[in-house]
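Up next is chain A:
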Amino acid sequence: MSHLLEVKNLKTYFKLNDQTVKAVDDVSYHVNEGEIVAIVGESGSGKSVTQYSGIKLIPQSAEIVSGEVIFEGSDLLKYKENSEEMRKVRGGKIGVIFQEPMTSLNPVLTVGEQIMESVMLHKQFSRKRAKERAVELLNMVGIPDAQERVNHFPYQFSGGMRQRIMIAMAMSCDPKLLIADEATTALDVTTQAQLLELLKDIVKRTNTSIILVTHNLGIVARYADRIYVMYAGRIVESGENKDIFIKPKHPYTIGLLNSVPRLDDPKDRKLIPIEGLPPDLANKPKTCSFLDRCPFKMEACEYSPAPQLVEVDKGHYVSCYADIKGNDWNLKFEEEFASASEQVIMKKEWKSKENNGVILEVQNLKTYFPFTKGIFNRKIADIKAVDDVSFKVYKGETLGLVGESGCGKTTVARSIIRMYEPTDGKIIFNGTDIAKMSKRNLKNIRKNMSLVFQDPSSSLDPRQKVFNIIGEPLIINKLVDSKKELHERVEELMRLVGLDPNLKDRVPHEFSGGQRQRIGIARALASNPSFIVCDEAISALDVSIQAQIINLLEELQEKLGLTYLFIAHDLSVVRHIADRVAVMYLGKIVEIGDWKSLYDNPKHPYTKALLDAVPIPDPLIEEQREHKVLKGEVPSLLSRPKGCVFSNRCPIATDECREMDPPLSVEENGHGVACIKV
Partner candidate 1 sequence: MKRRNVNFVLFIITMIIFVLTACSDDSSTEVVEGGEENKEQGVTETSENDKYGGTVKVRIAQQPRSFGFPPAIANNPTPSIPVALPALETLGRFDQDGNVQPWLARDWDMDDEAETVTVYLEEGIKFHDGTDFNSEAVKWVFDQIIDTHPSLSAIDSVEIIDDHTLVFHFEEYISGAHINMFTIVPIGSPTAYEELGEEGNWNHPVGTGPFKFDSMENNHYIKFVRNDDYWIDGLPYLDSFEFRIIPNETTAINTFLANEVDIALHLGANSIAELNTSSDILVVDPTTSIGLRGIGIIPNTSDPDSPLADIRVRKAISHAIDREQLAESIFHGYATASNQLTLPNSWSYNPDLDPFEYNPEKAKELLAEAGYPDGFQTTIYTQNVRSFLMQAVQGYLAEVGIEVEVDVVEQARFMSMIYEEGWDGFTEFIYYSAGDELGTLLRPFFGPSPVLWGNIIGIPENVVDLVVNFDLEMEENNRQRLAHELQSAVMEEHHLFTPLFITQEPYLKYNYVHDDGYYTLRADFFTPEKLWIDK
Partner candidate 2 sequence: MEATQKVEINVPRRKSEFQKFIKVLLARKVVVISLSILFLLVVVAIFAPWIAPYNPYTQNIANSLQPPSKEHILGTDQLGRDVLSRIIYGSRASLIVGFSSVALAGVIGSTLGLVAGYFGGILDSIIMRFMDALLAIPPIVLALSLGAALGGGLVGVVVALGVALIPTYARLMRGQVMAVREMDYIKAGEISGISNLRNILVHVMPNCISPIIVLATLNLGIAILAEAGLSFLGLGVNPPQAAWGSMVNDGYQYLSRLPGLSFAPGLCIVLVVMAFNIVGDALRDALDPKLRGSL
């Protein structure tokens, strides 16, 4: 049977400043009709460029050096970039859904217009018919009031909605193949689930094939039929879904799987990061490109040319010399893993920290922002970003605060450290209410609490040397008496977070993302605080780096007795790191409890929905899970539903829920839930 799409030995190089960046270096793969194929890899692995090469949507600096892209029997590479034939394929036969819903739609044209122009072009529909088709498509992708909203502009839609529109647009001319390039990466977990289910549904109904380009292994496990793993411009492993997850053979695939926390992990599992960085694609070594990071490299790897893909099982291909050597290599890997894991300190049995005493108590915290309108910026409403939130944090524990974007978790964090002025409520830190404390008095308190920011590149002053960045809190708070002491202390802090103190005179830009986050952590530690707020501290990092930082945070907690308020949207990570977890929705805590009872026995329908939406990178488990999809979207803070904030989306809500705002009722074990139905 011939494949719908067959890519053979594709090479796409970029020419940048006299350097040749081998973004796609001899890649072959195929897609069959009605199949969902995943291409997995970290940023910069060349997975997107591979897809765009075939339809020639690559930047001008890129050049397709060689290869064939055979689609429905003809080689697309033979068509000129903007030729009639190529344009017929684009949109007509191959649809693309891009990553960024915010920038991928033309902001100045209505969404209807953008769908219509495609239909009018490929199907020769009249304007009127095209519009009907657009409405029909919008209905299909689940846009409510499609008839009216077809005339709206992209900015009038949420990110999730825009991505639905992208899907409608890509599907508008009934393509044979859909390329979804990180199509759900920028979205919240529930929205992501909605969209992926939608896509899957479409495939089933129309027999369209999908290429799912992503770095999220969970998604892959849940939806893909076959998987290609890319690293540094090459495919390093490919095979059926289950082959990859259950019997991963390439050290990189194994590393990826080991570095990501899973929703079904044992609590004491230590994450194993992939050390090092991917190679510079402009100066790629002739040897295996994973060599430098490979924990299993053999002597032969050092001088052998890069390994080719070899079929090790039926339909399972791997490019690794370990494979070629034969033997029982799979077993060998497991042994190696075991010894590698021993080198790191095993996490102790989890124990509640409630007896340590309370370090922070938040009582009825409200943080409102004025919503202004009109000529005189009259305040017409409050944006209740945080609305009556109470919780305690015990000394030495990690309280995880989870929720989707806009739920108010960051506002809580910033109110606690008084970056935002709380509207009402108490913030009792070490026995003192700091909610209304003057800035001057606050200074003394602030030594004891600090913040690790989300984005390591924007949270470090690009003009300052690392030394000054880490030393600043010491100088401001007069914690050192001399220059010498300052130097010593900064160097100590750098060692503490795993940075070479010799690098203290460099500027942040000279470090990698993970290292920058280490600098941020060192700064947070400088004033010797007991309490640290980690505001999405790992979300901006690549998965393999995330593991490093998570491990570092855990070690530091152990060593320094720190208390963390850990804010994140990734439920798996929170489960891994937190002792207790609070779930927020629309400015309120809907559920709070220790990790075990919350994850194992979620009570609030929202918590349940969230957990359902998180894919687990294990196809066997995924097969058994029921994929319930939460309906609707998070409402805006201004049009908050009456009664229970979740009532309009809740599968079990009744009229009662729409009238009464349920309080957070806490059981004896500390597990609290704000729902009258449980």
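On the choice of candidates, all candidates are chains of the complex that A comes from, given by their letters.
Rule of thumb we're sticking to: a residue touches a chain if its C-beta (ideal position, glycine included) is under 8 Å from a C-beta of that chain, and two chains touch if they have at least 3 such contacts; residues count from 1.
None of these values were measured; they are calculated from a predicted model.
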Q) Which candidate touches chain A in this complex: 1 or 2? A) 2
Q.
Looking at the complex, which residues from chain A come into contact with candidate 2?
A. 17, 275, 417, 419, 439, 442-443, 446, 450-451, 453-455, 458-464, 468-469, 472-473, 476-477, 492, 495-500, 503, 506-507, 509-512, 515, 520, 523, 527, 552, 555, 559-560
